[in-house]
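What follows is a single structure, written as structure tokens, with notes after it.
Every protein chain except one is present and positioned as in the full complex.
Letters A, B and C mark the chains as written, and numbering starts fresh at 1 in each.
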Amino acid sequence: MSLARTERMLYAGCRLASICSGLIVLFIGFFLFKESLPLLLKINPMRFLNDPGWHPTEGQFGLFPMFAGSLLITVGAMIVAAPLGIILAVFCRFFAPRKIANAYQALLSVLSGIPSVVFGLWGLVVLAPIIRHVQPPGVSLLAGVLVLAVMILPTIALSANAAMTSVPFEYLQGAAALGFSKWQRVWGVAIPAARPGIVTGMILGAGRAIGETMVVLMVCGNVVQVPDSVFDPVRTLTANIALEMSYALSDHRAALFVSGLMLLFVVMGFVAISESIRAKVIEK
Amino acid sequence: MILVAASSNLTNKIKQGLILSLSIYLGGMSFAARNAHADPSESQLVLTGSSTVAPLAAEIAHHFEKMHRQVRVDVQTGGSSRGIADARRGLADIGMVSRHLKPAEEHLWEFPIAYDGITLIVHKSNPVDGLSNNEVREIYQGRINNWKMLGGRDAPITVVNKAAGHSTLELFTDYFHLKQQEIRASVIIGDNAQGIKTVAGNPDAIAYVSIGAAAYDSGQGLPIKLLPVDQVSPTLFNLQSGKFPILRPLNLVTLEVPEGWVKKFIQFARSPEMKSIIQEQYFVPRPD
Amino acid sequence: MLCTGVAVGVGLFFFWLIGDIFLKGAPGITWEFLWDEPENAGRKGGIAPVLVSTAAILLVTLGTAVPIGFGTAVFLAEFSQGKTTLGRMVRRALDVLASVPSIIFGLFGNAVFSHWMGLGFSILSGGLTLACMVLPILIRTIEAGLRAVPLSTRLSAAALGLSRVAVLRDLIFPAAVPSLAAGLLLGLGRALSETAALIFTSGYVSRMPESLLDSGRSLSVHIYDLAMNVPGGDTHAYASAWVLIVLLFSINGLTALCLDHWGKTRMRGL
Partner (left out) sequence: MNKGKPKLNQYSIETQKLNLFYGKTPVLKEVNLQIKRGLVTSIIGPSGSGKTSFLTVLNRLTDLIPAARVDGSVFVNGENLFAPDVDTIQLRRRVGMIFQKPVPFPFSIQKNMVLPLREHGMKDRRQQAERVETVLRDVGLWEEVKDRLSHSAGLLSGGQQQRLCIARALALKPEILLMDEPCSALDPISTAAIESLIQSLKGRYTIVIVTHNLAQARRISDETAFFWNVEGIGQLVESAPTEILFEAPADPLTKAYVHGIRG
């Protein structure tokens, strides 16, 4: 009977632990909302998009430029990293000798483990001055896009590679039997067959890019504006929080939590999209 | 509103539960056990706030700790607003504020320890040696956007501005009659040091920072140049005589009438022995 | 040809990046650098208190996350098998949690641990915040290890009249030890790389912490501060980055070893 009690206790303990871990995400949502609430009740939520600027101490809460900044950086990083990532995966899978491919993958996984603050340091000290020589001030949308692209490239390349590895060999063999050239086999068969995996990897990368804080905080200049060119500085939702959180008060602080909520919604959107893709693949 | 009240009631209960379980958990941690003296607030002072005051406060704290071994003084930056907020909420024992208290803040106790000015800095290699108040305005409004227009090199101006909430920003905009909304900046910075670092690394940048911080770093050999404001050079003499136009007090603020270590620290910071330290940091001591 | 060209180009770029950090960082690495307190805002001196704070933060993180994570993993893998409503909901919640950006954890930690619970800017706040952050990865890895014990083993153990507790203790936990270690190391790596969630939870006082309620600056925050806020701090920023990366690489190497060992023992077992 004491055995059964031990089992019951173990069960109860594990159950409690999993309730705790399940509740964290609800807690996060709840607290973001709770801290935003005073401001949400006070002003029309549309003002977060419509206010002409971000001057939270003077009652202007326009988050739109930051929202645009986040999206632009993410889209930009994707435009740079996605083709490169796919090409690298194709290289590793189809063109490189096995040893080189393995070494390359090892290099990619090493890179995916480098912390973002180190990328930020590199961007600030090496990349931004180079861009400044072309067009000041150097810390800019472009710097952010490039550093983020480098950062998410390994994620995209590795998941594209994994997706292509799981394409059944018979497909490629069949295509070869039909007299397809290597290029046609890669672009016509392997990549379309691996598309769900590639897209999931890209969304993963995009999620990482939009949630990234340190890099954009360090290399983007943090000016609140919708940029006219890639050389203009921008501020993202994440950088906005990191920059002002430590001293923000009352409404200002609440506004930062609103931008946190906004960010959370965007990321949840990404998750939902990738889930629906995965569900579709499983359906097939 | 009922909803809010109910939820806060609930959250209080959750909070108590969490704090209870957390403290039990903490009890088990040996690391915490090391610090099991009776009342930690007796021997730890937390100062938060203005990034201008912070280096000075840290230096004073250093000397204070040498005299009182049982006290530990932690200094954290975050802007004057945070100094006020943390002092109000009791997160800090002492807030550091680099401006006068506003009317809404007058329930706090204010203790000036020194004075500081704000000036414009550019890179050492920049040929421009002085700007009129109007030129500064137009630079920050984006109407002057190339050093050529001011007789300098043909290079676009990198305008460095401070993030909202810093008193340096408020003083600057007040003095130059700028509105925060009309400032067209290229880089936004938090701490003074970040502004100095940006200018030191960018020959075409302009920023406004605490004179104390800028003069200190310039003395350390950083390639920056302090510009006069309204033709008054940011020298110690001009600051002391009150001739320099943008002057502000560096305050320590507390919620209650200072007692115990807090009182001792503030007295120490305002004592004549600290004058040399204040001057080493290129700040202006209080007149006797 | 295009592929090879791009691959070579990107590869060179990566070597430049890694080389830049290693070459600029390595000269700064001395015993004094690791042993001393930072002076002059970190431009001179060393990083000893930063390393101690980092270790303390990680200790709190793992000390909190491992029991909860282990319990959850056991629940999901052994008691719920993903079939109970609670199990499904928890799994779903963890999937969502895994994708929450770190800055949001920072906001959450600031609101809950620093303010609501009154822990202020402290190692404890930072560690607890990171614990929430590393939970999903920890749970996933441990759960995978637990699930790798085949059904046949469970059934035959049950057929021998072994109690569930005995099955867990004697069969499943030993088999899951490498995955537990791997999960621990993965979580450690993630926590070590994190900056944004710490800036306003553990703060950035760079002095030797004396208790968990002191503010402590982690290595990554130190790099950030030196790079952003300290004129002339780049040299030491690079040296600190060097230390951080070497730590992370060691952790990754250990993880690979664990998983490798795991694979081998599995095979030997059958």
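Annotations for the structure displayed:
Going forward, a residue touches a chain if its C-beta (ideal position, glycine included) is under 8 Å from a C-beta of that chain, and two chains touch if they have at least 3 such contacts.
Note that the coordinates shown come from a computational prediction; the quantities given were computed from them, not determined experimentally.
The hidden chain, counted over the whole complex, makes contact with C.
For the options C:3, C:157 or C:221, the residue in contact with the chain missing from this view is C:157. Annotation: of C:166, C:208 or C:257, C:166 touches the absent chain (contact as defined above).
When you scan C:21, C:93 or C:175 for touch with the missing chain, the hit is C:175. Considering the complete assembly, chain C touches the hidden chain via residues 81, 83, 152-163, 166, 170-171, 174-175, 265-266, 268-270.
By our rule, only the chains that are shown with their structure count from here on.
Taken as a graph of touching chains, this assembly is fully connected, with contact between every pair of chains.
Taking each chain's centre as the average of its CA atoms, chain A and chain B sit 34 Å apart.
Chain B has residues 11, 190 in contact with two or more other chains. Residue positions 34, 246 of chain A each touch two or more of the other chains. Every residue of chain B that touches chain A in the complex is listed here, in rising order: 4, 7, 11, 77-82, 84-85, 155-156, 158, 161, 163-166, 180-181, 185-190, 201-202, 204-205.
Looking at the complex, you find that chain B touches chain C at residues 11, 15, 18-19, 22, 25-26, 29, 31-32, 34-35, 40, 44, 46, 55, 72, 74-76, 89, 91, 190-191, 193-194, 196-197, 200, 217, 220, 222. On the side of chain C, the complex with chain B involves touching residues 41, 56, 59-60, 63-64, 115-117, 120-121, 124, 203-205, 207, 210-215, 228-233.
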